[in-house]
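Down below is the structure, laid out as structure tokens.
With one protein chain withheld, the remaining protein chains of the complex are depicted in position.
Coming up: subunit A.
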Amino acid sequence: MSTIKRVQQWATFARIWHIYDAAWQNPFESAKLLRKYLMGMHKPIYHPLNDCGDHVIVINSKDIALPGDEWKKRVYFHHTGYPGGASWTLAWELHTKDPTLVLKKAVYNSMKGNLQRRYTMERLHIFPDSNIPENIMKNVSNQLQQLRPKPTRLDSYDEKYVKEFPKIIDYPKDYILR
């Protein structure tokens, strides 16, 4: 067995800790990616009865992004069980209360409702910002790639760079600057 194959075997049978930066990522697209690593579906030894899932740490969950006006269109339903106990919470209201819940529910709902689901969710660690406890951070050995590029704000560019960026149009001859 070559060295690479031996390391691959260790990685397959061990529980790897992955880290994922959720800033500017769609939680529902990310859930499909995270589910794969939490359930161990990326491993050749995967089987539904084989407990081979990895740990995933998600950071910056407060900075997730939803498309268009989905923050005020997506609704989370809850019923207490008592008459009149139904409640509807908008995604932005839920995110204001707890900036990890939208992502957590997205991953939870992306998985099949079987007995393994609760145990798989135990391996998901979500943090609203990038402050992670030292004892968790020291386990990390892999970073998952972001699904969509993080956009750059105009004010974060250097002023000279913006000024000297190639210009497509120029002002007309008698244009009044404002």
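The criterion applied here is as follows: contacts are C-beta pairs under 8 Å (C-beta built on N, C-alpha and C of every residue); 3 or more make two chains touch, one makes a residue touch a chain; residues count from 1.
The rule is simple: contacts and distances are computed from a predicted model.
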Complex member absent from the view - protein name from UniProt, among "Eukaryotic translation initiation factor eIF2A", "Magnesium transporter", "Elongator complex protein 6" or "Large ribosomal subunit protein mL66": "Large ribosomal subunit protein mL66"
Given A:A11, A:C52 or A:A65, the one touching the chain that is not displayed: A:A65
Subunit A residues touching the omitted chain (full complex): 23-24, 26, 63-72, 90-92, 95, 148-149, 151-155, 157, 162-178
